[in-house]
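The structure appears below as structure tokens.
With one protein chain withheld, the remaining protein chains of the complex are depicted in position.
Let's turn to chain A:
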Amino acid sequence: MRLVILDDYDLASEWAAKYIRNRIVQFKPSADRFFTLGLPTGSTPYGCYQKLIEYYRHGDISFKYVKTFNMDEYVGLPRAHPESYHSYMWNNFFKHIDIDPANAHILDGNAQNLEEECQAYEQKIAEAGGIELFVGGIGPDGHIAFNEPGSSLVSRTRVKTLAKDTIVANARFFGNDLSKVPTMALTVGVGTVMDAKEVMILITGAHKAFALYKAIEEGVNHMWTVSAFQQHPRTIFVCDEDATLELRVKTVKYFKAANLHIYLYMLSIRLALA
């Protein structure tokens, strides 16, 4: 894996956004060859979305030939509800960019048949040629998407019951009323994300530090589902200093040095080409 550590939330958001931007631009998407992007929701990626919108407004990137697949959506929450993930994506991303609505895919938590909805979603991803870059976050309980502790590490898109930790963490979006928080969600599986060519996990804040420690310094364990990505060929963890608080000093020093080397190497290439 690659562990990229930035000083604070804003810098981490910027790094992640630039990475996504560069990947899309270098891919040179076109009408015959879309760039497929997996997307998360929540407070962590918010800054990253803001930056991407900025790059779009500046003309540095277009989403015209990008297909997006969101990770999850609540079950039973009206789509127009301000806390639905449809609303989140619309307000914080889609309405500000030039993506074709037909290419923005989000699971429908109000579908008649939830299982069919999940299978259809897997189908759509397959038809799109798989995900090129899946961006995700991590829960305080180490989950990726809504793959709560105990989820199979080879799971596919399905209905999940939310863990107490998750419901409590989400209560702040529902007026701190636990009874108003949805208890079920549709989510891509760990296996679904593992199928992506590349995975980028955003982790910021001290409250996520323990989960990050469990995810990368302990073994692969279905109780901390993000740990599954230790077995993915191309994963990047982007975090801020606070998120590293539970890591060993050795880990942090190693990756800071590694990143410096990567940076210097890229710089030397650019200078050599100049």
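Assume a residue touches a chain if its C-beta (ideal position, glycine included) is under 8 Å from a C-beta of that chain, and two chains touch if they have at least 3 such contacts; residues count from 1.
One rule holds in what follows: contacts and distances are computed from a predicted model.
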Name of the absent chain as recorded in UniProt (options "N-acetylglucosamine-6-phosphate deacetylase", "Autophagy protein 5 isoform X4", "Septin-type G domain-containing protein" or "Serine/threonine-protein phosphatase 2A 55 kDa regulatory subunit B"): "N-acetylglucosamine-6-phosphate deacetylase"
Using the document's definition of touch, tell me which of A:90, A:174 or A:210 contacts the absent chain. A:90
Full-complex touch with the removed chain, picking from A:59, A:101 or A:219, is A:101
For chain A, residues touching the missing partner are 79-80, 86-87, 90-91, 94-95, 100-102, 104, 106
